[in-house]
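Yeah, one chain of the complex is gone here, protein chain that is, but the others are all in their spots.
Order of writing sets the labels: A and B. Residues in every chain begin at 1.
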């Protein structure tokens, strides 16, 4: 699932997952993204790197927010952008999705940002894509969300560049989170060894050692002296109906509250992939407090997606 | 609610309401809009005033038509435009809306055209907006719809520039109409003293004197010698189920029909914010007749929205 995303020269061909993505490529993306971060107070710059190219946002699962980040990234590279929200009916088969890909390729699309409810969908699209087409995984099932992971490590690097000596705690439903999976992989590739995941027992990964993380249910113990505390968006359905662990109990035990954060370093970065559920997995005061880099994550997400598209396009100069 | 829309130099900072908007600013907008009205038969001009800027159409209430006017205005200023239709579920709280604003600001949005079902929503957004972000109210609840009011007075001025000696009759559900409220305020600021509102008793404002208008249920009396007759779009739900005042009765008593219009001046302008309900609050023959300036209102609406965006952007040159 990882070889598919590299070209013959080892350059970035598609972006499917951070699993197995070489450190040099991650660093190339982060370094390129630096040039796309706007100066403080200035509007974002627009560059002509994708002028004349067509980017499709092909979303088989609804996500206005993520789609907007890809749309903005493509527009700031001067591409034409087509948004396609495709209902993924239970009746639809994988072949139908590929027919959609083949059709949009024939329309001249160069880059496809694909969001899909099924694990592995992005790799499947990449395996069938035309030579001059690149696939970017915008989230597939609970499998991977590599651009989110890259913006996470990009944001961390701007504040805490020494990945090898970093303690990162991820709090929430790690088991079902494509964000957590992809970010853990990116952190490990960059050298971070101390990664802890925290949450109710049923939210913990079945085999933490295989992921390379420490897991537990005790926020106090696992946030101890952490440099980075990352909350995950909670699916309310997963905690709502539960008599013992309802929303307020979850908030008390696992929310990013001043009390829970007190266990981490005083200058620990607070992160969240958004959108936040105030008063559930995070307090508003914390989300917009002095330690938070959540809005930086959003801003950096555009820069990182621009970098991914620009690098892929540069590696795949059109023939002829 | 008005101070918030001016900057330190008294320039336009946000556009939230026409209430308290200084006459000089209204006239600046109208004068600027003149330059954006296309020549007869020529396609609209495109200008680079917002090149590289991102305009968000953030609509918490569906309105394809109004959204399109803002989208076109922004595109003709060469901005990148992102349309965001955000379901405003009853569960959503005001804080969630602000989280959306903060997120989109972090994505580099410069101007937000916001439509929202709640009175006061636009002012609330403006109060929390970042320094380099401007809010334009595209309609909030029954509170205000300032760009509609400005295109109304712009259209009137092109035909009847002497606002002080103008008699304007507004027919329909003035009580619940943000358009009527905003247009009345703009007219009064420009010097119009003779403003009448007409409709069934329950559609009249509770305190006409406070609004600065004369109110009544007698179309003949209130349209007498009017220079401008403005119909309002009727919510069919408000008149449908009513045995005594059903659609046909409403049309007979308050519709912009040749019979009712006969009370106004023979050259009275006929206006309507659109979309019209033919045969309800207006006859098609009247809507497309020689007195009608309804389609001019539509055309002017783009020019006025371009003017508002251009002025705001000019007042807020980015730092750095």
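Operating definition for what follows: a residue touches a chain if its C-beta (ideal position, glycine included) is under 8 Å from a C-beta of that chain, and two chains touch if they have at least 3 such contacts.
This one's a predicted model, so the numbers in the text were calculated from it and none came from an experiment.
Peer 1: Pick out which of B:40, B:161, B:206 or B:266 touches the chain that's been left out of the picture.
Peer 2: B:40
Peer 1: With the full complex in mind, choose from A:3, A:106, A:164 or A:209 the residue touching the hidden chain.
Peer 2: A:106
Peer 1: Please pick, from B:20, B:117, B:246 or B:275, the residue that touches the omitted chain in the full complex.
Peer 2: Among B:20, B:117, B:246 or B:275, only B:275 touches the chain that is not shown.
Peer 1: Which parts of chain A face the unshown chain closely enough to count as touching?
Peer 2: Touching the missing chain: residues 51-54, 80, 82, 84-86, 93, 95-96, 99-100, 102-108, 110, 131-132, 318-320.
Peer 1: By the contact definition given up top, give the residues of chain B that touch the hidden chain.
Peer 2: Those residues of chain B that touch the unshown chain are 38-46, 64-65, 68-69, 71-72, 75-76, 274-276, 278, 284, 288, 295-296, 298-299, 301-302.
Going forward, only the chains that are shown with their structure count from here on.
Peer 1: Per the centroid of Cα atoms for each chain, what is the distance between chain A and chain B, given in Å?
Peer 2: 41
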